[in-house]
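Everything below concerns the one structure shown next.
Apart from one protein chain that is not included, each protein chain of the complex appears where it belongs.
Right, subunit A next:
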């Protein structure tokens, strides 16, 4: 009888000691990211920064909060506009605080987890530390990182949001960057008409012009603007006439290698019809200017890419067809995705 009582007591003790700690809250809610079946493996290792509903919400708030800039006027979303696929519509060069202007155009933000290097010259090597550049650059948001971190720590709303996303502890730059990254990780564009055609979605087909344009694209553009990302991620001199006013050495600024003079990252062509102006310095406002450049406007410099060295001749019909094909790369679901849209920050 006594022995039975001991066994029962032991069993209870075991159950009691294995119970969940009631003092600990369940923690942030995991977020399942939808990835396209026909893309390569992402470059960014999401397991190092597990996505959560709270982390993404915090990243979105930070992205649209102008208080990340020195004078509280410029948010990330100020230059990265959703309707322009997170590029800066109609602005050739980036804008910053105090009416300052940068030397390059604002790149669109999407499919960043497949990107190896960032910026037009590839100077930034990791998605998480990419936000450091615009936040601290005097021509962009111009803020001192330490000042920003202490401002965030002094803000009750941010304190509670960071705690909800990352648990107890001070807000530090790693948490700031990882929250912004979680939001950026959700900015993916792979639901264009082109994608539907490729995935043989029922009832979707290219029109005659689109199909013709796709063939021109495959023959004349696809080796640099490689499918399905529409960039091979390389740095190339595409023969743009040198702009003395900007005097931008491009990739050479990063590598110190004269062989990289005037080379810039090959941009993706996804959503291109939504994100003019074009090129690293936004010199072309119309996509037909771009066609004309490749067809007739190549400037010969020592580092010119062999693929464009002799120009890429395009007939008027081919240009028109390309225009129709490139329009199929617009992803309305992405441009209008409510979970990426600007939020008004009032507290």
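Convention: contacts are C-beta pairs under 8 Å (C-beta built on N, C-alpha and C of every residue); 3 or more make two chains touch, one makes a residue touch a chain; residues count from 1.
Basically, contacts and distances are computed from a predicted model.
You can't see one chain of this complex, but its UniProt record names it "Copper-binding protein MbnP-like domain-containing protein", from the set "Response regulator", "Copper-binding protein MbnP-like domain-containing protein", "Fumarate reductase subunit C" or "GerAB/ArcD/ProY family transporter". Here the missing chain is touched by one residue of A:133, A:215, A:289 or A:337, and it is A:133.
Which of A:29, A:101 or A:125 touches the hidden chain is settled by the complete complex: it is A:125. When you scan A:61, A:88, A:178 or A:220 for touch with the missing chain, the hit is A:178. In the full complex, subunit A contacts the hidden chain through residues 3, 6, 48-49, 119, 123-129, 132-133, 136-137, 145-146, 149, 172-174, 176-178, 181, 253-254, 256.
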